[in-house]
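Complex shown without one protein chain; remaining protein chains in place.
Right, subunit A next:
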Amino acid sequence: MIVDSSSPAPAKKSLLLSSEADLQRTQTPYVTGTSVIAIKYKDGILIAADMGGSYGSTLRYKNVERIRPVGKHSLIGASGEISDFQEILRYLDELILNDSMWDDGNSLGPKEVHNYLTRVMYNRRNKFNPLWNSLILGGVKNGQKYLGTVNMIGVHYEDNHVATGFGNHLARPILREEWNENLTFEEGVKLLEKCMRVLLYRDRSAVNKLQIAKITDEGFTISQPYSLKTQWKFKAFENPTVGAEGSW
């Protein structure tokens, strides 16, 4: 193809600007979930997340399950765009189904599922069409605990405690101080509830209805939704308008 070197700009429209590529642009999220926090404890992994689905600044949906089982050995917790999380659950369902149909005594463990998710997230990001989520993948297989995270740009890592969104700023400092590898189930739940309470006070998209999930070699349980007790009777909150009549 001979290019006319005298013309000031290429006559053909670049593919990046064509309407076909418009179908693959970075989106904006609509219904989002806020932080998820997770820790390794003595017998396995504990994950906590509230049940809120925010529509912008409106706390629109209050029964969104953001922690789900994946196969026999893992749990996934998601923050970010809920519809993208539902799509990820479909991909995982297909992955687990095809794995189970081999019927060969093997099943995908948390490390493998985490790696699969990382590939999916990173490849979508490279096409400028990300799944707008931050995911936490935790599980136990053959006694080995695994806890990892991956986000919409494909950044992934494992640690003894991980969080998404605001949890990184508010919960992880608490976890860095107070986590140890011999936490019992009760100690782990107390620690997570402490972090979730801070998030409830300070994160405007948090709702007071949470679930805590645990996974061990024996299997998983996801708790029924419950609320944390909060304390608002501080002296500074009493008679707030005493110094400025007419204000609220």
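Going forward, a contact is a pair of C-beta atoms (placed from the backbone, for glycine too) under 8 Å apart; a residue touches a chain by one contact, two chains touch by 3 or more; residues count from 1.
The rule we apply is simple: contacts and distances are computed from a predicted model.
Hidden chain, UniProt protein name from the list "Vacuolar protein sorting-associated protein 29", "Signal peptidase complex subunit 3", "Protein AUXIN SIGNALING F-BOX 2-like" or "Proteasome subunit alpha type": "Proteasome subunit alpha type". From the options A:Ser83, A:Ser100, A:Asn115 or A:Asn208, the residue with contact to the chain not on display is A:Ser100.
Against the chain not shown here, subunit A presents residues 90, 94, 97, 100-103.
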